[in-house]
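In what follows, a structure is listed as structure tokens, so that the remarks can point back to it.
Omission of a single protein chain aside, the complex is shown with its protein chains in their original locations.
Per-chain numbering from 1; labels A and B assigned in written order.
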Amino acid sequence: MPTVSMTVNGKAVSHDVEARTLLVEYLRQNCALTGTHVGCDTSQCGACVVHVDGESIKACTLLAVQAEGAEVTTIEGLAKNGELHPMQAAFKEHHGLQCGFCTPGMVMSAVDLLQKNSDPSEEEIRDWLEGNICRCTGYHNIVKAIQAAAQDSRS
Amino acid sequence: MYAFNYHRPSSLEDAKQALSSAEDGKIVAGGMTLIPTMKQRLASPSDLIDLGGIAGLKGVSEEGGKLVIGAMTPHAAVAASDLVKNKIPALAALAEGIGDPQVRNRGTIGGSIANADPAADYPAGLVGLGATVKTAKREIPADDFFTGLFETALEDDELVISVAFPIPEKAGYAKFANPASRYAIVGVMVSSGPAGTRVAVTGAGPSVFRVSEMETALEGNWSPDAVKGLSVSAGNLNGDLHASAEYRAHLVGVMAARAVKAAG
Partner (left out) sequence: MPDGTGIGSPLKRKEDVRFLTGKGRYTDDFNRQGQAHAYFLRSPYPHARIDGIDTAAAASAPGVVAVFTGKDLETDNVGSLPCGWVVTDRNGEPHKAPPHFPLARDKVRYVGDHVAVVIAETYTQAKDAAELIEVDYAELPHNVDTAKALDAEQMHDDAPGNLCYDWELGDEAAIDEALSKAHHVTKFDLINNRLIPNAMEPRAAIGDYDPGLEEYTLYTTSQNPHVARLVLCAFVLGLSEAKLRVTAPDVGGGFGSKIFIYAEETVCTWASKKVDRPVKWTAERNESFLSDAHGRDHVTKAQLGLDENGKFLALKVETMASMGAYLSTFASCVPTYLYATLLAGQYTTPSIYANVKAVFTNTAPVDAYRGAGRPEATYVVERIVEVAARETGIDPAELRKRNFIADDAFPYQTPVALTYDSGQYGLAMDKALEMIDYKGFAARKAESENHGKLRGIGLSAYIEACGIAPSAVVGSLGAGVGLWESAQVRFNATGTVSVFTGSHSHGQGHETTFSQVVSEALGIPVENVEIVHGDTGRVPMGMGTYGSRSLAVGGSAIVRACDKIIEKGKKIAAHLMEASVDDIEYEAGTFRVAGTDKEKAMAEIAFTAYVPHNYPEGLEPGLDETAFYDPLNFTYPAGTHIAEVEVDPDTGEVEIVDWVAVDDFGKIVNPMIVEGQVHGGIAQGVGQALLENCVYDSESGQLTTGSYMDYTMPRADDLPSFRIDTTETPCPHNPLGVKGCGEAGAIAAPAALMNAITNALGREIEMPATCEKVWRACQGSAKQAAE
């Protein structure tokens, strides 16, 4: 069994895993970070979105061994010193979540959007969320939350 | 997913070696198609050879009047590249419309074209712009590269190194996406420049194809109206739940016109 080592939320981790272990399985099972979810098997729903080396990716479509040496950030690593990340705070403020299952991936994806575009239009936000499916909110308040987070980060 | 042996070679030579010594080896670039396919147990390679550890396969440059994109360059990098946006904005736009942001952060041009999904965007980009695919042993014109449904001219152990795009005077891409998968139901790249006037269609047929009638029409009159009334025969086109062959044939005309409009 290959050994895989990476940094997850700032902490070095290393485990022996089967090569066929997906990054999301590794995070959930080996690292006990169950905030990253699995909502589909065709790489579409985005419940598993995490950051690898600073960019959002679908952890269900990457083998753990492919993340060897990478810096991984999951939803658990976003809040710092007990303070919600501004995107998390905006989702709470604007009711951008209901059942919470898509939320970690949604938030991680939204954080990446603002890294790349600090002032997205509503249309750009909706386009960006193509890879994140939510069944509860109709996206209305998710879009509002991201707009608000963008505005806050600029002001 | 079935079990397999994982290799992460650090050179093309090692990759070739690993591939040839594997019983049923598969190359993984971005893995955006291969990994889902393996998860569904629809592919069961004995060995997976990951090109992610090989330096020098990533990046965009201008060489000899052509835009050269390394095989391992992710779609997001192509979309965001100032060079691409400046030289071939239509190609940046095509890359920006592939999959979703997370797919674009991982999926690569080399992986996409080697997989040759009939509904992928890049095949239209390559053929529509008259690109050339560079492998370790040769250069293959895009027109000869895509040979059929998930079929390319690549030999079993032949790896894509880069793709070179001549810089067109005008080019535009328009895509009508499958509402569920977001792959192309019809994607049309049109261009005019050193590679001639080209209209290449993805999504509609078993493999990317050119539409000579539209190319001729555009040569005479580069305007959306020149292609708008034209469509292609539905006879050889795909039909499924989301779009019949007849509808696809119609959309080829509409998307071609939109692509010309986008090209300006």
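The rule is simple: contacts are C-beta pairs under 8 Å (C-beta built on N, C-alpha and C of every residue); 3 or more make two chains touch, one makes a residue touch a chain.
Being a predicted model, the structure only gives us computed values, none of them experimental.
Judged over the whole assembly, touch between the missing chain and the shown ones holds for A, B. The residue from B:18, B:126, B:214 or B:251 that touches the chain not shown here is B:251. Touch with the chain that is not drawn comes from one residue among A:4, A:64, A:107 or A:148, which is A:107. Interface residues of subunit A with the unshown chain, by the touch rule above, are 18, 20, 28, 33-42, 44-45, 47, 74-76, 78-79, 84, 88, 91-93, 95, 97-104, 107, 122-123, 125-127, 129-130, 132-144. Interface residues of subunit B with the unshown chain, by the touch rule above, are 1-2, 40, 176, 179-181, 241-244, 247, 250-251, 254.
We take it that only the chains that are shown with their structure count from here on.
Centre-to-centre spacing of subunit A and subunit B amounts to 28 Å, using the average Cα coordinate of each chain. Subunit A makes touch with subunit B in their complex at residues 2, 18-20, 22, 41-44, 46, 49, 55-58, 60-63, 65-66, 68, 109, 112-113, 116, 128, 130-132. Listed in rising order, the residues of subunit B touching subunit A in the complex are 1-6, 8, 28, 31-32, 35-36, 38-40, 48, 50, 52, 76, 80, 99-103, 105-106, 181-182.
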